[in-house]
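A single protein chain has been omitted; all remaining protein chains appear in their positions.
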């Protein structure tokens, strides 16, 4: 249960509606997910965060599906339930296969294991790894 | 300063040397980084963790560079210094450009922001995101 | 579902009841929340943790509402569901407005973003920031 | 040692210089800290992240010093070294006393303790805490 | 709701069934928990992770119950719900008493508190603690 009221499209003010419209158009969907409906309690923040997402996740040098899988890697490592579901759905929509999904999980799991082994052994960074 | 002695190749036993040899051959390098030298205090663990890395980071459905960037995303999110340096070096060796590096950072930063916004707002997972 | 039995007031021993009474009196409420009912399985730990909370969250140089918002910032960053709900409720009771709540989320989200950007870029601490 | 080249003012292009100028003007300082010099490798990202910081940390309903302390709470909880130094320096510049600093640490420490106790005991959220 | 189909024993292929059989035999149980049923979507990963668990949690120099409590400490610190439930159940099966459980929680809570106090105060490591 969200800690704030979810602002539905019908009750949103013009500023919020404009962002909602841009989200739906950019993503090619006809609905708004709860994350944005919660953020809409602060229209300026809604617009700012959406602009961040739109700019960062838009065209660049990394493949859109790769970006979604990176988003998933962060979300899983942070244990964020909402983000794991939403970005897995987004990655599947962008073409992630079931084999890629489970292979992604293997990389995330492995990285978490060796991260903590490195932290526990307190190994110094090799000079060869320094830029 | 590592919490255990680093086992150099010259002083390693046959079991450890075999793993070291496989690491160098697989990666096409002529040196062993500190992580493995620390793990070598337990030859069985050294071999097990290396087998994990070799299997997970080996050929699959995800591009080798993509896997390294996913590894970086986890390492940065965990704040692991050693892993961030070592996997950034590995990704650059596999062809990651400077533009890709800084774009990757943008995705990681953004994901950490929206992860915590979702956690703070406690939004319910939309039914459309459920598999 | 809690991993231990929740100790209700009626079934609590004298030591636990004394802590429960102090919690209700200090907070001006007539009920005990589940966190304390779980901890009460170890009366000594219940008293110790409560004394910590009472001392740290009691009068000091920081405003009580500010302390609750700091508590929320930690809880959200840790992804702790129970703590996010309970300290948001506490902050609202102490006067946090809806506008302050959503502004607090913006700061928490932003800090998580730049924390991980700093960790990923591995920037050295400027000498001007050293005390 | 940063993973990217730090872009000094003298060598920055016009777009980066404009952001640097705005940072110095907004903060009333005559130097740029390493975080921005690293981000400047991607001028668009530099401007975007700075606009985020400027908007979120600018005037609002929360006191500027309170916002810095919230930033510190997140940074400490994430174990981010750079951010802990930089935002502690910023908070002191905005008037945080030594007594407030150490009291802030007490709240952060306590919250991390009870966060994990809640997570470990797996207590259900009390209905009274639901909005 | 799991993000992948759970593979039941009856529908598993021979490779998966062999791992399931080994899990049940090793643990002396007659059922497979959801974690393995989800991983079984990638039989090779299922076998690899199970071999890791079997080797690490098998006989060694640390007591089996101690290993489970260490597993719990990590799981609670990461806020992993599934792992906290499953490893608490495993520890109880191996003899963890209710008094030990609640004392374990006290250590985990305390460590999280002093970890973040150390991170916040940014104290240098004493030379006496260096190996």
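A, B, C, D and E are the chain letters, set down in written order, and residue numbers restart from 1 in every chain.
Operating definition for what follows: a contact is a pair of C-beta atoms (placed from the backbone, for glycine too) under 8 Å apart; a residue touches a chain by one contact, two chains touch by 3 or more.
Model, not experiment: these values are computed from the prediction.
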Where the missing chain makes contact, among the chains that are shown: A, B, C, D, E
For chain C, residues in touch with the removed chain: 1-4, 44, 48, 51-52, 55-56, 130-131
Residue numbers in chain B that touch the chain omitted from display: 3-4, 39, 41-42, 45, 49, 74, 78-80
Contacts of chain E with the absent chain, listed as residue ranges: 1-4, 6, 31, 33-35, 37-39, 49, 52-53, 56-57, 60-62, 66-67, 69-71, 73-75, 77-78, 80-83, 85-89, 97, 99-100, 103-104, 106-108, 110-126, 128-131
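We take it that only the chains that are shown with their structure count from here on.
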Winner on C-beta contact pairs when C-D is weighed against D-E: C-D
Where chain B and chain E are represented by their mean Cα positions, the distance between them in whole Å: 21
Centroid distance [mean C-alpha coordinates] between chain E and chain A, Å: 27
Euclidean distance of C-alpha centroids - chain B vs chain C, Å: 34
Interface hub residues of chain E, defined as touching at least two other chains: 3-4, 79, 84-85, 105, 109, 116
